[in-house]
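A quick write-up on the structure given underneath.
Chains shown are a subset, placed as in the full complex.
Labels for the chains are A, B and C, by order of writing; each one numbers its residues from 1.
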């Protein structure tokens, strides 16, 4: 068993991490922390009653470094890099669920803020196993991808050689509310979401440059990504609909099946996918269709699992030499 | 008061027609029919208790023609044209909510079935007041537009001169479930819709040629429309997100405001629209944004009102010489 | 036309008041205020775009008294009585939607706080028209009932002579989230409500003594009311299920029909009622059933209309000599 810690246990992704780690056969949770600490993890997450009863510490990096081999940071960006830096200097492996190590320095500072850990940023690996599995295995610092980039990139990746770069790619995303976090705001009030749908940050969401950069690094092509996310009246799940032009007509299902033939967390469907069939799991489900040279890619993930916490555990598995799928959820929350 | 009839009163659009007509200051419901008839309209719609209590007839065209000046047909396509033909021949005005008179003969027969009333089809007017108001006023047969075409066309219309026709237009639509009708199927089961979203008929929905044809008739340009509809976990409301390339950069809000400056059922917003703010009304709400030459249009309607029944009543108002907005709902179902 | 004002226009009940008053044939909104004021009512309620565009004042009692004959107070208790007192002293009629004038002094101070307007409290009329219609007509200060008491009392009232007072009455209530107000809290977060249901304040909600007191004042009997409210995953609507023992077996539908035979906002159904059929209206729908001497009463209202704003307008109508139903909504938000 390897001792692991979770910093930032109070939010939805923190809860999902705990839910997975509780039954993980090789990871032992021995440190849970939030910015303020609390008597018991059950104060934060009553649903864990009977499964886990530990105190929640106020973050103390020295203490965690002396007791944990690997730490999950489920924190806001900017806070995260401060802790990551210290942990890495003390020899602790880090899976960072924030945006802090996802982007090249220039991209990061343009879209977020100035970076205080440029040193480690250089060596951070982008934690999308289908892109960087071998690098993840050797890394001490994995930057867990954003939920939108995860589902977008996994849909686009098999087609990068076929897409006509002279035209834009439009991505219309639909997300369950859990992705917006536990904080109560006017737009997460039940009454604002129920019987409603709305776009936010059209053409200006920070996941847009993340998608662009990762596709560039992989393919050498600078695609013109145009991203519009929506909140839908559902708690979890996320759908990505991507629209673009091809250089020539192809059979998209064959392309997908060939590209992902060895991937166990990618499922290719021959009809449109839905979010319910993969909610609760680490799967990314993909369908695609062409009409002439127009390509439609339809991909879904659970935004707080494959889009966050279960992908984080898969990354941790790889970093520790375990099978990628160890303890990672595969049984959907259907019906 | 003008006596009107409703054939096909059992479904959701039939119910919405009745709800509007009950309080309409100039239309008097004096004939309600379904394919089978029933003792009271309250058997079909208990919520009308205390407001309307009439028997529901088994359709009898002669009887209805002798008692009503105008008839709303809230029927499936193919059934509708049979009744419309007879009613028109007996001098009754018709607002047809089905697809039967929406398209040119060739388009119709390609996407639906063979047409049995080619005679009247030639003279039918497409019931989108913002496009054909003057024609509607003079018509005896108005084909009420589909819900998706209504919101799509109203969003696109102001931009037809600016759009680059060499690039496709992608339309990503999201619809509440009432648009799928009252019939219980696997895909309208609560459990299939709740906590879910899925696309259906991507690039092959029958509203795609309707949008293409109407834009062509208005602009003389044959846009390449590519349409992907989704069902979302909401009862009513519909959002259209359209993505395309412009010939040159423009200020889309100014274009919208100028184009619709005299329209009282179009509202232009400077931030993304939501479905809740127009659900329950005949409004079409529109927002748009550009990034360079990429244009994003974001429009919403109530799919069973502006997308069907309230637009039908607005058309009937015009056909009878009344103000377009007479008795048409404008107060949204918020919160 | 009578000029009226709305103080507390930012919340859900304030919005519902505006929605009704906009189309009311006899009331003219000429003053809208909140604690802070804002440039336009559209900042608070974008859905009113095209319908109402007035500035929202920072409350100024003198100003409102000089311009309005009647004022609706949609404010929290304690704040409300301060304004009501001043308005009444300046000769303005008041419909207070808060709890401040609903209860006898002793009951109020036990369950809320000390009362600062004992003078007017004595003369306040409880605004349930089915109980106090004639008094409301003559009153300058009407205390609009709570949503739970409205539906509970209307269900129980016809049975007060038949109920066995030696046994408790259990009331199990289910409420849509809009009743909890616009404020974002952990329990109104979408994720807390969606796919969930929970009781709150069991046997200790402040509407319990309101029900007890009003039944006592009407019947002279002190029933033992035991009230447990729940939040359900719906925006609006409220169901009350009451369980009790009868002194002897009765036909409850006949009792209901006889008792309410002249009431146009009460509908008696012979099968269980649902919240959707009356949401959007001022109706209270009631069903009841017995098994031996056990009585089950099943009543529904729209919690922010009949349970608040539309009942407030009905009361204002009565206070101004108009028909109770003038401008009051009766068409439900079905489907």
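We adopt the following convention: a residue touches a chain if its C-beta (ideal position, glycine included) is under 8 Å from a C-beta of that chain, and two chains touch if they have at least 3 such contacts.
As the structure is a computational prediction, the values presented were derived from the model and not from experiment.
Q: Of the identical chains, 3 are shown; go ahead and state how many the full complex includes.
A: Full complex, one repeated sequence, 4 copies overall.
Here, only the chains that are shown with their structure count from here on.
Q: Using each chain's Cα centroid, which is most distant from the centroid of chain B?
A: A
Q: Measure off the straight-line distance from the CA centroid of chain A to the CA centroid of chain C, and report it in whole Å.
A: About 46 Å, centre to centre.
Q: Centroid of chain A to centroid of chain B, CA atoms only: how many Å?
A: 40
Q: Hey, how far is the Cα centre of chain B from the one of chain C, in Å?
A: The answer is 36 Å.
Q: Please set out, as single numbers or ranges, the residues of chain B touching at least two other chains.
A: 194-195, 235-236, 276, 333, 335
Q: Under the definition above, what is the set of chain A residues touching chain C in their complex?
A: My answer: residues 12, 177-178, 182, 184-186, 188-195, 233-235.
Q: So in the complex, the part of chain A that touches chain B is made up of which residues?
A: Residue positions touching the partner: 167-168, 170, 172, 174, 176, 191, 194-200, 202-203, 224, 226, 228, 230, 232-237, 239, 241, 243, 245, 272-276, 279, 289, 291, 294, 296, 298, 333, 335.
Q: For a test of understanding, state which residues of chain B touch chain C in their complex under the given definition.
A: Where chain B meets chain C, its residues are 12, 15, 19, 22-23, 45-47, 49-51, 178, 182, 194-195, 235-236, 264, 267, 269, 276-278, 280, 283, 304, 330-335.
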